[in-house]
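Have a look at this one.
Missing here: one protein chain of the complex. Every other protein chain is in place.
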Amino acid sequence: MGSDIFAPFVKHEDATYLDAAPASGRFAKNEGYLLLAWRKFRRSITGMIGLTLVTLLLLMTIFADFVVPSDPREPTLAFAPPDPISFFNKEGFTLRPQTFAVTESGELDPVTFQPLNSPDYDHPRPIKFFVHGYAYHALGLIPSTTHLFGTDDGQPFHILGTDKFGRDIFSRGIIGSRISLTIALITVTFITIVGTLVGLTSGYYGGVFDRWSQRVVDIFFALPQLPLYLALAALIPATAPSSVFLAFVVCVMAALNWAALSREVRGKTLALARIEYVRAAEAVGVTDRRIILRHILPNVISHVIVSITTWIPQIVLIESFLGFLGFAVKPPLISWGMMLQDCANFSVLGSYPWILSPVAFVLITVFSFNALGDGLRDAVDPY
Amino acid sequence: MKTVTGLMAAMLALGVSATTVKADAVPDAPKFDAQGKVTMVGVGDILEYKALPSYNEPEFMKALEKAGKLPALKDRLPKEPMVYKTGNMKDGIGVYGDVMRHVIGGRPDGWNYSAGQSQGWGGIDIGLSECLTRTGPLFQVKAEELQPLPNLAKSWDWSKDGMQLTMHLIEGAKWSDGEPFSADDVMFYWEKNVLDTNVHPLNGANPGTFGEGTTLEKVDANTIKWTFKTAFPTQVLYAMAYGTFCPGPAHILAPQHPANSKNTYDEYKNAFPPTYSDMPTMGAWTEVDYKPDNIIVLRRNPYYWKVDEKGNQLPYLNEMQYRLSTWADRDVQTIAGTGDFSNLEQPENFVESLKKSADPAAPARLEFGQRTIGYALEFNYSANGWGDTDANSVAVHNLNRNLNFRKAVTSMLDRQRLGESLVKGPFTAIYPGGLFPGTSFYDKASTVYYPFNVDAAKADLAAAGLKDTDGDGFVNFSKDVNGGKNVEITVLGNADYQTDKSLVEGVVAMGEKVGLRVIPKLLSGKDHDAARDAGKYDWEVLRQSSEMITAVQQTDHLAPIGPNTTDFHKAGADGKVDLMDFEQKLVDIVNKFIGAKDAKDRIALMKEFQKISTENVYKAGLTVYPGALLINKRFANVAPGAPIFMYNWAEDNIIRERVYVPKDKQSKNELFPDTLPGKPGSAPGEGLVK
Partner (left out) sequence: MLRFLAYRILSAIPVLFVMTIITFVIIHSTPGDYADYVASMLRSEGHASNEVAQAAAVQFRIDHGLNDPLIIQYFRWIWDILHGNFGTSYFFNSPISEVIAQRLPRSLALVLTVHVLGTIIGVTFGIIAATRQYSWVDNLFSFIGFLGISTPKFLFALVLIYILAFKIGVQELGSFYSTYWSYQPMSFGKFWNLILHVWPIILVGVLNGISYNMRMMRGNLLDTLNAQYVETARAKGLSNTMAVLKHAVPNALHPLAAYQSAVMRYLIEGEIETSVIFGIPTIGVAIVLSMSIGDVLVTATLMLMLGILQIVGSILSDLLLAWLDPRVRLGT
């Protein structure tokens, strides 16, 4: 909760306070702020890891079709384990990694009557980069058939095995990230904007506006989320286009979650608005807007940023849970929540654990945003 | 609302006759060792009624007799108790002791079955309420001798003209509180509960259930006589089994009935809440304790009227417990060993359950029965107002009525893959539609199967008048039908079950392959049921019920013989069902079947039904698979191959009163050892006789 007035006196572990930017021109100060923030951010290992991962995630989401090696909708051998990758084949060590397709031997396991399968070591398939695969439109416009990696012959390559219809899990996970991340990002944007605005104004102005807005917040709070999701899920007509459905999901999740953020922001604002320098500013005649923007908001921002980085993973998790319950996008669309529906039986847990891969995707996403948030939280307050 | 021009409607409905899909023989279902083998027997091999020279009972009951708390065994049994033949008991004569612990997801309304209260399902009311005849164990009865087993009615004779049926009830049997069972109980049920339209017995018995215009009268204390309006309606014997003719204790119920008291019908129904313990039953066990949301406990009925060939009064098991939890919990509890019995119906859990039960230390064993669980894709045929009435829906329903379209749909389905998405291996079998393969009335030669063939499906779609006119990969209606828009088909599925969801997903994906845009409509619980009953779907993926397995139960589901009898074709706005030509034939066959008195006639009729319905793809079958009985390893006398559902649920099929636990395996799980049920109306847990 440092404020710029006290900046020179704040202790740092490495005593770089002498580097604090001089309070000269307005532009110089802002530039210095960003630079300072970046330098501080760079020192946080978690933050850098988070930043890298988030960037990779976003790139992967945008260029999803390019990244995936197999068509996510093409059915092959059902419930197949991941294709093994090895640097060895019959001849010995090779620099180029080989993969072996999983085939069924025709025999049944005596206990479970499941067809036994094993990798076909007789037919190694080299893995190459920039191969030809199924056709798609990059960025929705440019037709292409190049994929980042895959097998030479363009046959399906299942790094993470297949699901109940024989579709590649890895490909579905990456394509699914589009919808899951889009929902999360848009929802969190709404939550942040509405929550912060209401919280700020409510905490600062107090009085009648505060009372009324807090009652509205109370109403939203008092609405139990889960039952409402379940009820609202049944209301969407089956033939509604996916965009309508997604908009609905985003609105419902934003509506049920903004209240929490607004209360936290309001709490902080309440405290800040009573601090002496704010009172002093008021006394001098500074406009409310200026006070809010220049004194209160920057101090609230660090908390808001921590909240954003906590909210994005939370929304991803809520979406996955809702998807698990059935409140998910419908095929042929793919989302992580929808993929998680397939995980809810014991055979998957015991015999086909690769189908749990979407959990790993969710974990990695959640981790990267949280790590990024950690780094940002420290950096946003470089003084 | 845009109407379809007459010519178009005719074309759509009749279809072009040149087919491009060739019928084929149904591939045989794969065999696998874990399926139990059923030994088919005759009715006489299972039971008979006869007096035995001596009888026996558990030690603690002999002690109670000595203490004067219980009348002598000879006086408690009827003149000629039902005797189960040892030859039909897999492990022979049993020993007394132990308890069977069930887990159920329902909750008891109360004990007034006759007035419509449920006891929580899961086999509890099957155990408490014995009926005139019995159908559960019929899975082991040879087809030539197939008729309901005698139960409370020990024998019956038809009059010469077949209009009257005289039934002889068991003589000298008593309710669990010692009061005599007689024709009075039967007549009270019939007159004051079935005929009285203000009372709605559980499972819906009404005057029409036993034939329109049927009457019943008491001849003497142990004889009743039915009078029918048609000759030899042998079908009706099945209706006298569970759950439409299971009489309640008249001596307890009658005083509460509005005809004999100041009670309203509602008060009559609710006069026996779950806390009214020791309600008299004719079943092997009587309820003695109830803890809400927790457990219902039943103890053996000291007046039970069935014995084994050595004279041991049944049941062998002294106690039954019903843990009140959730249905999903049942499988887990049985596998863990805290429950004893479950019907494993979800194929997604087969593999793990097999693995677990192969472990010698596992408490439960797994036995698969016949493939009596099956799913089909049902078409909504109503073009006259049942279901959604917007232009697209009506157009799709008319498409459903087109044989070429249905052939396209059935050949776009890769049933092998659909089965594998549920569970891999030999469990699932290809199911073209109609009666389930391997059941009594199934005839392979009469079954027409259109194999998986994408090209043929596409050709048939074209023959049905559908072409992709806008190049988006999905076929469109022709220009004057629904404005030439994309064909959009809504398929309804139950979101509560993984199986249903997987099948719907499969249908959607396979539709896409041939250019049909299928939209899944997954609803759960009551929302699904409401949509299903109101016809708000174009297609439905639905688990098939009894009529596809046995044909003699829920027979009216087979074809629309009435305005509301089938799931998928009900009366429209004008109160009539708009039958298609072949459908009319099916209706006629079903009506004849219901009135047929000869087993041979019935078999022939069903063959014809099978041929017409599969030839015309009345329903597109998806897959069939067996359920597995998950039962604790310590129980003996469970018939091999007992299906989890055929004529009734496994709880009835395995004849629990014959099941026992060998002395060395008996557990200490009895909650009220050495006690008996006491006075009706006692507080829960208080009335026990010790």
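Before moving on, here are some points about what is shown:
So that you can tell them apart, the chains are marked A and B in the order they are listed, and the count of residues begins at 1 in each.
In this text, contacts are C-beta pairs under 8 Å (C-beta built on N, C-alpha and C of every residue); 3 or more make two chains touch, one makes a residue touch a chain.
Computed from a predicted structure; not experimentally measured.
Interface note for the absent chain: among A:37, A:286 or A:343, the touching residue is A:343. Note on the undisplayed chain: of the listed residues B:174, B:356 or B:371, the one touching it is B:356.
Only one of A:90, A:274 or A:289 touches the chain withheld from this view, namely A:274. The residue from B:145, B:527 or B:674 that touches the chain not shown here is B:527.
Although one chain is not drawn, the whole complex shows that of B:42, B:87, B:178 or B:204 it is B:204 that touches it. Although one chain is not shown, part of chain A still touches it, namely residues 1-2, 6, 9-12, 46, 206, 211, 215, 218-219, 221-228, 230-232, 234-235, 259-260, 263-264, 266-268, 270-271, 273-275, 302-303, 306, 310, 313-314, 317, 320-321, 324, 340, 343-344, 346, 349-350, 356, 359, 362-363, 366-367, 370-371, 374, 377-378, 381. Taking the complete complex into account, residues 101, 103, 106-110, 116-118, 121, 200, 202-204, 206, 209, 242-243, 266, 273-274, 291-295, 321, 323, 325-326, 328-329, 332-333, 335-338, 352, 355-356, 361-363, 496, 523-531, 533-534, 536, 545-546, 553-554, 556-557, 562, 564-567, 648-649, 669, 671 of chain B touch the chain not shown.
Assume only the chains that are shown with their structure count from here on.
The geometric centre of chain A is 47 Å away from that of chain B, both derived from CA atoms. Remark: chain B residues 32, 34, 346, 348-355, 358, 417, 420-427, 488, 490, 495, 498, 501-502, 505-506, 508-509, 512, 519-524, 527 touch chain A in the complex.
By the touch criterion stated above, chain A contacts chain B in their complex at residues 73, 75, 78-79, 108, 111-115, 164-166, 234, 238-239, 326, 330-332, 341-342, 344-351.
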